[in-house]
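The structure appears right after this line, and notes come after that.
On to chain A.
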Amino acid sequence: MSSNNHLNREVLTTLQEVMDDQFPVLINTFLTDSEERIRHIQKALAARDSDTVRRQAHSFKGSCNNIGAECLASLCEKMEAAGRAGELEGVEQQLVEIQQEFSKLKGTLKSFAG
Partner candidate 1 sequence: MSDDTPLTILVADDSDTDRHILETIVARDGHRVLSARDGREAVSVFEEEQPDLVLLDALMPNLDGFGAARRIKALAGESLVPIIFLTSLTDTESLVQCLDAGGDDFLSKPYNRVILQAKIKSFNRMRAMHSTILDQRDQISRHHEHLLQEQTVAKQVFDNIAHSGCLDSNNVKYFLSSLAMFNGDILVAGMRPSGSMMVLLGDFTGHGLPAAVGAIPLASTFYGMVNKGFAVSDILREINHKLKTILPVGIFCCATMVDINFRRQQIRVWNGGLPPGYIRRASGGEPEPITSTHLPLGVLSNQRFKDDMQLYDLAWGDSLYLWSDGIHEARNADGDMFGEDRLKAVFVEDADNSTLFDRILGRVQAFVGEGRRDDDLSLVELRMDRPENVNAVAAEAERRSRSTLSEWTMSFDVLPGSFRHFDPMPLLLTILVEVPGLRQHSGDLYTLLAELYSNALEHGILQLDSDLKSSAEGFTQYYELRQQRLSAISEGLIRIHLQHSTTDEGGILRLRVEDSGPGFAGGARAPALSNDSHAYCGRGLALVEKLCDAVHYLGDGNEVEAVFSWSSDA
Partner candidate 2 sequence: MAITSTLSSDGSLLTIYIQGRFDFSSHQDFRASYEGLEKKPERYRVDMQETSYLDSSALGMLLLLRDHAGGDKATIEIRNCSPDVKKILTISNFEQLFDIR
């Protein structure tokens, strides 16, 4: 996965124009939102609740797409597919990848919002 897939600058720039002074608020919302989603996925995994995993991953994917976080979005998509299939084997590993990708993104986005 090449580094330029982590964040689609074009999407983000457009969003910056659209949101104007609301842009920093949006970035913060996304970060809080995402942490929330990750916590929900952790819980659902522990409970082996594949449907909640699918839903959370799906919604998380949507937000990532909106922000231009394409790499994170495609990780979410993989997890959504696993949730839909009811196959949670190896999903813990996927969650770790999502967490790693998210913490990388966090720094970049904060610098944008700043």
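As a selection rule, all candidates are chains of the complex that A comes from, given by their letters.
Following the convention adopted for this analysis, a residue touches a chain if its C-beta (ideal position, glycine included) is under 8 Å from a C-beta of that chain, and two chains touch if they have at least 3 such contacts; residues count from 1.
The structure presented is a predicted model; accordingly, all values stated were derived computationally and were not measured.
Enquirer: Since the rest of 1 or 2 are in the complex but keep clear of chain A, which one touches it?
Expert: For chain A, the touching partner among the candidates is 1.
Enquirer: Taking the touch rule as given, give the residues of chain A at its contact with candidate 1 in the complex, in rising order.
Expert: Answer in residue numbers: 11, 14-15, 18-19, 22, 25-26, 29-30, 32-33, 55, 58-59, 61-63, 65-68.
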